[in-house]
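Just dropping this structure here.
Missing here is one protein chain; the remaining ones are kept as they sit in the complex.
Just so it is clear, A, B and C label the chains in written order, and each chain counts residues from 1 on its own.
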Amino acid sequence: MLIERRSLLFAVHRSENAKRTGGDLVRAISLYAALYGVWLLLSGFFSPFFLGIAAVCCALVVYIALRMDVIDQEGHPVQISWRLIPYLPWLAWQIVRANLDVTRRVFSRDLDIDPVLRWVPASQRTDLGTVIYANSITLTPGTVSTDVEPGRIRVHALSGDAMAELETGEMNARVRDVEG
Amino acid sequence: MSALIDGLTWLLLLGGGFFVVAGGAGLLRMPDFFTRLHPAGLVDTLGAVLIILGLVLQAGFTQVSAKLVLVLVLLFLTGPTATHAVSNAALVSGLMPWTKRKDND
Amino acid sequence: MDQAKGQRLILTAPDIVLLTLLLVTTIALARLRNLVAVIMLLGLYSLLMAVLWVSFDAVDVAFTEAAVGAGVTTILMLAAVALIGREEKPHRHNPLGPLLIVVATGAALIYATAEMPRFGDPDAPAQQHVAPRYIEDGPRETGVPNMVTAVLASYRGYDTLGEITVIFTAGIAVMLLIGARRRKREGDQ
Partner (left out) sequence: MFDVTAAILLVGMAFALVRAVLGPTIYDRILAINVHGTKTVLLIAVLGFVTERPDFLDLSLVYALINFIGTIAVLKLIKYGYLGDGP
């Protein structure tokens, strides 16, 4: 039941190794730093009064996050952030290409579409990797991930071409590289 | 320099507007729910990116630009998740995707 | 804010488009029978309304509309629909009487607006009374950068405290009611 309920959002299983470790403290501190940074960015006031309020508010949010038990590898993925950098430009290029393709189909006179619904393999080791892969599929117009199971993703594609491109497995391999 | 930035902004804003309208038109033209998911993606991705980039060009290196980029990041994190959730819910509820060939199983 | 914007008398083109979209949404709302669809369209109505507030330069109202109208209200009404079912029952009474009352009330309200000052009129009583003091001395006296927040949380602090107490009490009462119901159902199983 727990798995099914979580699947509404991410459709992944909570991994067994997500038990509490010393890494939690590091993650809590880095979450605090990130929250404080966002506060400074949004507020733009630097008087001691506002900086003090910021410190209290961020501490409260971190405390609530700790109580909700959402500070784990999945909720606060510090370990893969730098490996995402080479992946994002490639993804952006894919998104641009897919956008042009879908736009052409939308405006073509007889709606040049041939939708398919099929499972594609997802060979990521971690849940987070699978989520990145599934979200990358959805971000690329023309393909939408509709269901996620361990090791495979059910994809609805607007055309056979988009599905064929996904089935070459290039995106799958690149997301696996992001995991390291 | 200013004219160049203005020209680029025009280009980005009109480009973004084009994709936003294309997404809306697709939403109306497509035959069923699952095919409508794809034009919705147009609005979420290039439509949003181009318009926000155009605004960033006009705002320059300021707090406004930082907020605009934050809006973009939020849209990119929540957009696909919401799309996945709605398509998954539709699939689970038994909605069948429209297909071109009637003999498809 | 520049003068020309503040003193405008007629609606601008975006306002008219937004009002038209609001009208379409309202008609669809009245015709729909599926309550979940109704709640979602109400969220959309709030969305349009907030943009209209922004267009009227009332950003703080737009904030409230966004947080309360589209956010909290949607969730509360969904929670209510989860308890009462998703389809509206067909009407049994004649809708003509209520329609007459609504039309009469609306006409009276529109008649009353004739007495109101022009939109954004700097000579209106609301702009002449205490507003200049808040605008000129607010930042110095309260140390709060946002003027609306300065008025709500400082000049009218006790008033706001009373409001929050009322809302807090109501919230706790609602949670107790819903929570009690859930526990009873668990006991049944």
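The criterion applied here is as follows: a residue touches a chain if its C-beta (ideal position, glycine included) is under 8 Å from a C-beta of that chain, and two chains touch if they have at least 3 such contacts.
Only a predicted model underlies this, so the values are computations on that prediction, with no experimental measurement involved.
S.K.: Can you tell me which of C:Val59, C:Ile135 or C:Val174 touches the chain that was removed from the display?
M.R.: C:Val59
S.K.: What residues on chain C make contact with the chain left out of this view?
M.R.: Residues 1, 5, 13-14, 17-18, 21, 24-25, 28, 34, 36-37, 39-41, 43-44, 47-48, 50-51, 54-55, 57, 59, 62-63, 66-67, 70-71, 74-75, 78-79, 81-82, 182, 185-186 of chain C touch the chain absent from view.
S.K.: Spell out the interface residues on chain B facing the chain that's missing from view.
M.R.: Chain B touches the missing chain through residues 6, 9-10, 13-14, 16-18, 20-21, 23-25, 27-28, 33, 36-37, 40, 43-44, 47-48, 51-52, 54-55, 58-59, 64, 67-68, 70-71, 74-75, 78-79, 81-83, 85-87, 89-90, 92-93, 95.
By definition in this document, only the chains that are shown with their structure count from here on.
S.K.: Between chain A and chain C, tell me the centre distance in angstrom, where each centre is the average of that chain's C-alpha atoms.
M.R.: So the centroids are 34 Å from each other.
S.K.: In whole angstrom, what separates the CA-based centres of chain B and chain C?
M.R.: The computed centroid separation for chain B versus chain C comes out at 29 Å.
S.K.: If you average the Cα atoms of chain A and of chain B to get two centres, how far apart are those centres in Å?
M.R.: Centre separation, chain A to chain B: 17 Å.
S.K.: Per the contact definition, I'd like the list of chain A residues that touch chain B in the complex.
M.R.: 7-11, 38, 41-42, 44, 95-96, 98-99, 102-103, 106-107, 111, 113-117, 134-135, 138-147, 154, 156, 158
S.K.: Under the touch definition given earlier, write down the residues of chain B that touch chain A in their complex.
M.R.: 18-19, 22, 25-26, 29-31, 34-35, 37-39, 41-42, 44-46, 63, 66-67, 70, 76, 79-81, 83-85, 87-91, 97-100
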